[in-house]
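Here's the structure, in structure tokens; my notes come after.
Of the protein chains in this complex, all but one are displayed in their positions.
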Amino acid sequence: MSQPISFSLASELETCAWFNTAEALSLYKLRGKVIVISAFQMLCPSCVSHSLPQANTLQALHPRSQLQIIGLHTVFEHHHVMTVDALQVFIHEYKLKFAIAADQPSSNNDIPVTMRKLELKGTPSIVLIDKQGRIRLNHFGHLHDLQLGSLVGRLLTE
Amino acid sequence: MSQPISFSLASELETCAWFNTAEALSLYKLRGKVIVISAFQMLCPSCVSHSLPQANTLQALHPRSQLQIIGLHTVFEHHHVMTVDALQVFIHEYKLKFAIAADQPSSNNDIPVTMRKLELKGTPSIVLIDKQGRIRLNHFGHLHDLQLGSLVGRLLTE
Amino acid sequence: MSQPISFSLASELETCAWFNTAEALSLYKLRGKVIVISAFQMLCPSCVSHSLPQANTLQALHPRSQLQIIGLHTVFEHHHVMTVDALQVFIHEYKLKFAIAADQPSSNNDIPVTMRKLELKGTPSIVLIDKQGRIRLNHFGHLHDLQLGSLVGRLLTE
Partner (left out) sequence: MSQPISFSLASELETCAWFNTAEALSLYKLRGKVIVISAFQMLCPSCVSHSLPQANTLQALHPRSQLQIIGLHTVFEHHHVMTVDALQVFIHEYKLKFAIAADQPSSNNDIPVTMRKLELKGTPSIVLIDKQGRIRLNHFGHLHDLQLGSLVGRLLTE
């Protein structure tokens, strides 16, 4: 792992919209699966070119019964154009197939609620949650596919 | 050239906003320079990953006294989210440095005015205009860098 | 895993030269570590552009105390030019840093000894060996970084 492992339990996501899933996902209900949260903004170039294709492929390579990818649209700037409506079109045009949630906007702050609770530093960010619901990695920036794959593989076998 | 050469004069652009230029550009006033119009939509993945970086590099490699790149945001779908405000943020976040115009929306049609006049089939599209203001290529889809470079080089020497 | 898992024990490598290691490696002595064998030929384009950079990065991301990558130069064609001397220059020019062995040529066959014993179908091929020395994957062709990473991560945690 690329930083000291924190074993704190991930608190529940607070979101205002979901895509590519029949119902809102709950981290609690996902216990027993490995969860990868890929935090992004649709107007973040590194997210678009690297992190989202990575998340899409990672899910395609693993059954949802074992691994759940959650894209989290954490809008902390340019809120007037990165709306849920725009996100919906973005997901459609980029053919993203994994579950994606829009982070809950804060009432008094540019940083949305879940982003603040997870203490994310920006986008892209990757959060790995093990089968017991514990946060095992909280990484700001991109991870090489081999590195992310290896970390996920280890959590899958625990 | 990849299709029959049309020597029709390019009619003037009709636009509603400009970026990265002190004033609105006029094809007529640009006579004497080679012009490359790169038509795109900000939520068109192939435009984002291929055509816009290509346009950005093409301008960086050639002085504006000889070659003028014009990005043309031709919104023909999802008009409610691909607004001029969103375009402005997009240009900023993607660090695009070449002149970009927003095509004039039509009053009674999804296809914006200049896109219709140029008979573009979709995005991305590339239009090459020679020093005399004549349309020399009108291509739907991406062109390989070597192919676009070679076509531009030929027009520059005429 | 992308094919039926075989739990046969990997038999020892038969080689005629080693690079990037102080001494010849023995699969038996490596018990307790995960081993990735990346079989290649220096004049195999897919090996050069994909598999060898992948092997190089995979080793760089994991300590040799846990994971041992072994490049295996399995020359089964053009033997007169893919010599051990040429391999040595190739490793130097491509700045490969992981352990690499030259497969032992057969006396009566174009297929070298270890390639035949491992029943490899061509290059590139990837063989994964677990901490107990068992072959867990024998794959002809390239694997996506996310897929290889995930498989390796799982073996590391067993």
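Just so it is clear, A, B and C label the chains in written order, and each chain counts residues from 1 on its own.
Methods note: a residue touches a chain if its C-beta (ideal position, glycine included) is under 8 Å from a C-beta of that chain, and two chains touch if they have at least 3 such contacts.
Predicted model, so just to flag it, every value in this text is computed and none were measured.
Peer 1: Tell me the shown chains the invisible chain touches, ordered by label.
Peer 2: Hidden chain contacts in the full assembly come out as B, C.
Peer 1: Across the whole complex, list the residues on chain C that are touched by the chain not included here.
Peer 2: 43-45, 48-49, 78, 80-83, 85-86, 89-90, 93-95
Peer 1: Counting contacts across the full complex, list the positions on chain B that touch the omitted chain.
Peer 2: Looking at chain B, the ones touching the missing chain are residues 54, 57-58, 61-62, 144-158.
Just so it is clear, only the chains that are shown with their structure count from here on.
Peer 1: Determine the shape of the graph in which chains are vertices and touching pairs are edges (line, ring, star, complete, other).
Peer 2: Contact map by chain: line.
Peer 1: At least two other chains touched by the same residue of chain B: list those residues.
Peer 2: Where chain B is concerned, no single residue meets two or more other chains.
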